[in-house]
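All remarks here apply to the structure that follows.
Note that this complex is displayed minus one protein chain, with the remaining chains in position.
== chain A ==
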Amino acid sequence: MQPTYEMAERQKALFSQSGGGEGEQEMEEEVAETAVPNIMEKAFYFEQAGVGLSSDESFRIFMALKQLVEQQPIHTCRFWGKILGISRSYLVAEAELREGEEEAGEEEVEMAEGGEGMEAHGEEERDDDDDDELMDAVPKPTWKPPPIIPKEESRTGTNRYLYFVCNEPGRPWMRLPHVTPIQIVQARKIRKFFTGYLDAPVISYPPFPGNEANYLRAQIARISAATHISPLGFYQFGEEEGDEEEEGGAGRDSYEENPDFEGIPVLELVDSMANWVHHTQHILPQGRCTWVNPLQKTEEEEELGEEEEKADEGVEEVEQEVGPPLLTPLSEDAEIMHMAPWTARLSCSLSPQFSVAVVRSNLWPGAYAYASGKKFENIYIGWGHKYNPENFNPSLPAPIQHEYPSGPDTIEMSDPTVEEEQALKAAQEQALAAAEEEEEDEEEDEDEDQDD
């Protein structure tokens, strides 16, 4: 029973109020402004929908979030949801740091050694060249790793919020690193359960660049982009700053709360999906929210690389990837195999006047949203995977590469056949015989001359 007592001790620490003598002052402060939202109220509404954890678990999560706010300089935070794992589960909190607070010491992620392996091989070959100058030069590999797409800045796009996870309320919160586009692209191709340990490796094909913390962050980013919705009109775009034309149709990426939002009647929210909008940016196939041309060279490279540009054969014209703009209504969402991507329901059909509108995602099972009057909230409780109507097909290994490019000096020539060799030999013998006859003739001529 020891672990039970340990857990209880840890959770008791959650409930202790900070500061003894200044209790009253602090309480006034807390009542005035607090970064932690009213989790209990949201838990109540979600319970009406039949979703959520039990009420004392919700309260413990509330206390744990308060603890997080005290430890980190957080401006706003909310409870994002729970992701179930095999040995342990994750409670996820979404937070925004205060203005000007940079995240000190971002953790570096160990990238997979895929691209670097080829480069090392190339270096070895160059060493061989130096040693064996007399031999023919070994052909150099023509494979170049694909250009690395830069990750998005903090507070923009997929990295807009910072995510903290913990296994149980009372345990310390760990910060998840920012997500890179390549991680999102690879996360779309694999399907793995979470074990519950952040440093566990993710063994998959194609190899995932990172460990479970990165995979978790990538899935959180995908789920947030796909399922965070709000009633139409709750958020509106800020005042136009004239940037729209410059960005070439990339769209706006910020929104603000609409102070005049009146609330949409619950029945209308349930009837039509056009009354809900996405308020997170869609992630492009590239893995980012705003498109970046991977072949665009920076200024330094342009100076050095003019010659290379001419030599580059087959540079692909990369098309700009465009996704649906911010605040698109849900009615525009693509169907999954003739199935609507969202299911909307009243929480209680017996008392529609007091009901809450509940929307459930069919694409990401476990994502729920409720709206009632002026309040709304999103939550995700599930395993962290997308719904796949067909069976999962893992990517096949890449086709076998050519060893070397066919050039005039490295082309493989077929050996001569036996008939050809024999014909050649016969021709050579004939030529030799003819040459000998000529020599004999010449000698005879010489002899004749000498005889005279």
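Operating definition for what follows: a contact is a pair of C-beta atoms (placed from the backbone, for glycine too) under 8 Å apart; a residue touches a chain by one contact, two chains touch by 3 or more; residues count from 1.
Heads up, the rule we're going with is that contacts and distances are computed from a predicted model.
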item: Name per UniProt, for the chain absent here [options: "Radial spoke head protein 9 homolog", "GPN-loop GTPase", "GDP-L-fucose synthase" or "Protein MULTIPLE CHLOROPLAST DIVISION SITE 1"]; value: "Radial spoke head protein 9 homolog"
item: Candidate in contact with the missing chain, chosen from A:T4, A:Q353, A:Q401 or A:T417; value: A:T4
item: Omitted-chain contact residue, chosen from A:K42, A:K82, A:H178 or A:H278; value: A:K82
item: Chain A residues that touch the omitted chain in the full complex; value: 1, 3-4, 6-8, 10-11, 47-54, 57, 82, 84-89, 168, 191-193, 196, 337, 339-340, 343, 347-351, 360, 362, 365-366, 381-383, 385, 388-389, 391-392, 394
